[in-house]
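Missing here is one protein chain; the remaining ones are kept as they sit in the complex.
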Amino acid sequence: MNPFLRALALLIAVFVAAPMFIVIPMSFSSAASLTFPPPGYTLANYINFFSDPNWTEPLVNSVIIGIGTVFVTLSLAIPASFALVRHIFLGRGLFNLLIMLPMIVPTIVMALGYYMYFGQLRLVQSYLGVILAHSCIAMPMATLILTAALKGFDQSVERAAMSLGASPFTTFRLVTFPILRPAFTVAGLFAFIASFDEAVIALFISGRDKATLPRQMFNAVRQEADPTISAASSFLFLLVLAGISIWLAPQFLRRRSGFTRQPLENGATNTAPAAS
Amino acid sequence: MKQRSFSPIAEGPIPLMAPAAVFLAGLFLVPLAYVGWMSVSQPALGLQNFGRLLHSGLFASVIYQTFRTAFLVTALALLFAYPLAYAAANGSKRFATFLLTVVALSFWTSYLVRTYAWMVILGNQGPVTALLTWLGWDPAPKLLFTTFSATLAMTHALIPFMTMSLFSVMKRIDPLHVRAAESLGASPLRAFVAVYLPLSAPGIVNGCTLVFITCLGFYVMPVLLGSPRDQMIAGIIGDQIEQTLDFGLGSAISIVLLGLTLAVYALYNRFFGLDRLWAGGGR
Partner (left out) sequence: MNARSLTLRSVNKSYDGKHMAADDVSLDIKAGEFVSFLGPSGSGKTTTLMMIAGFQHPTSGEIRLGERAIDKLPPHKRNIGMVFQNYALFPHMTIADNVAFPLRMRGVERAEKDRRSREALAKVGLQGFEKRVPSELSGGQQQRVALARALVFQPDVILLDEPLGALDKALREHMQVELKRIHRDLGVTMVYVTHDQSEAMTMSDRIAVFKGGRIEQVGTPNEIYFAPKSRFVASFIGDSNIIAATSLGGGRFETPVGVVDTKAAGGDRNTKAELLLRPEMIRLAVRAEAGRQAMKIDSTINYGDNLLVVGKLGTQAIRMRVPGVDARRLDGASECHVTWRSEDVHVIA
């Protein structure tokens, strides 16, 4: 490929990645203001992040709400995706549209709606309210992941299980679910992250007591008063970095090992050096 | 030979779809309808709120600002994302993995972390100001809390979306097409413009649509990084909730925003069909 193009792509990649890395040195900054480079280094911000209830409570709230969102979303999205992929029924298109709607409607509009509606239902400033709102937000993506996995799922293993004596429920438990578990996990992960990172709705309906981490960060940025925001940002960024590394690691390890197994007809396997 | 689908869970689709359908109806459609209702009933029944907006010069400028920014961000994101996606789709496996990892890293970073990062970078005690001062631009201009900073931050945040839309289409473009064009006498540039570019068009359209729509409703970054004098729509809705508490007006503005968003989707649907958008372009 054109070396100029390679250089350009590299440059753009650096532009895309670099700005976020700045939060890491900032998190160790001893200054209260946004001075860069930091005048001195300290762990105070991190200590504060993990000890000041102004930060630890939102962190815990976000985790609780995230987990709640995962449960609600998956309980709804898993059966819905089965309905969408395995059944043909009148209104299927409409149902699909309904599920995708939260992706279409701007979040601020929903935030206003929830604020007014949940306000009536006394659901503001509660875990439940935010969990329910976040579940709506997470549904489209979770359903997309699940339907994609289901479409690629070969139903003959289910038929095989049934022919071998497994009832429909046992088939689901012992065959369908284990095979789909990775997809369920990914969908759940997306739901968790969607909820954990969600700022706009949480800003308006999570209330001061049940504030989420993004809400706390939003206010901290707005007021520019609390340098702990740097530790919070760095913490989140490093989580993403760690997550991606963990996901990539198996691929790197496999390449390094240099050996692959090849099945042979006579039953032995040949351990041969990899082509690279 | 058609093989009827066979679902071990339930005989019919109703018990499977009912929970999600009921949930979304009650917890999504109802609040949405509520917004619509409030827009025409607060403080009194009628279309006064919309009338106010129609005659408001301020609102007109907000709409203009929002669209202008959205177009700009979309264009810039496309400019940056296209070479990135192209290199990822056509480069060596290692290079592509590297590029996609960077994109993934950016994609998963929350808006608030980015906002904080830009505040440091563009702040008057940050590296950019320092650089400009060192280059002789003294006093350095204010970079933060301007339309510039908001636009930059949004573009940066939306490049991953654009890249992924483009990439998923580009990955399916058979390199033989371009080679065929070249073998027929086209220069590499000509071959690209005449063959590759049109083939990547679905990705461009998808990406631009997604990015544009996201921009229209963007809240966090414009509010935290943008200029308070040049607000975008989402920002003034937020103002109604937090400050003026005029829910009728806020709802009316929301309906306008929703209408604009749906108009863009309708436009896309008319030409391409909505499920193409979510399938990642090209089937």
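Every chain is named by a letter (A and B) in the order it is written, and numbering of its residues begins at 1.
The definition used in the following text is that a residue touches a chain if its C-beta (ideal position, glycine included) is under 8 Å from a C-beta of that chain, and two chains touch if they have at least 3 such contacts.
Predicted model, so just to flag it, every value in this text is computed and none were measured.
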| item | value |
| --- | --- |
| Touch with the omitted chain, as defined above, among A:I137, A:A161, A:A187 or A:A220 | A:A161 |
| For chain A, residues in touch with the removed chain | 154, 156-157, 159-168, 170-171, 175, 178-179, 261, 263-265, 267, 269 |
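Keep in mind that, in the parts below, only the chains that are shown with their structure count from here on.
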| item | value |
| --- | --- |
| Cα-centroid distance, chain A relative to chain B, in whole angstrom | 18 |
| Footprint of chain A on chain B - complex, ascending | 5-9, 12-13, 15-17, 19-21, 23-25, 27-32, 34-35, 38, 80, 83-84, 86-88, 90-92, 95, 97-99, 101-106, 108-121, 123, 125-127, 130, 156, 159-160, 213, 216-217, 219-220, 224, 234, 237-238, 240-242, 247, 250-251, 254, 257-258, 261-262, 265, 274, 278 |
| Contact footprint of chain B on chain A as seen in their complex | 1, 5-6, 8-9, 12-13, 15-17, 19-20, 22-23, 26, 33-37, 72, 75-77, 79-80, 82-89, 92, 95, 97-118, 132-133, 135-136, 139, 143-144, 155, 158-159, 162, 168-169, 171-172, 176, 193, 196-197, 199-200, 204, 214, 217-218, 221-222, 224, 229-230, 233, 236-237, 240-241, 243-244, 248, 251 |
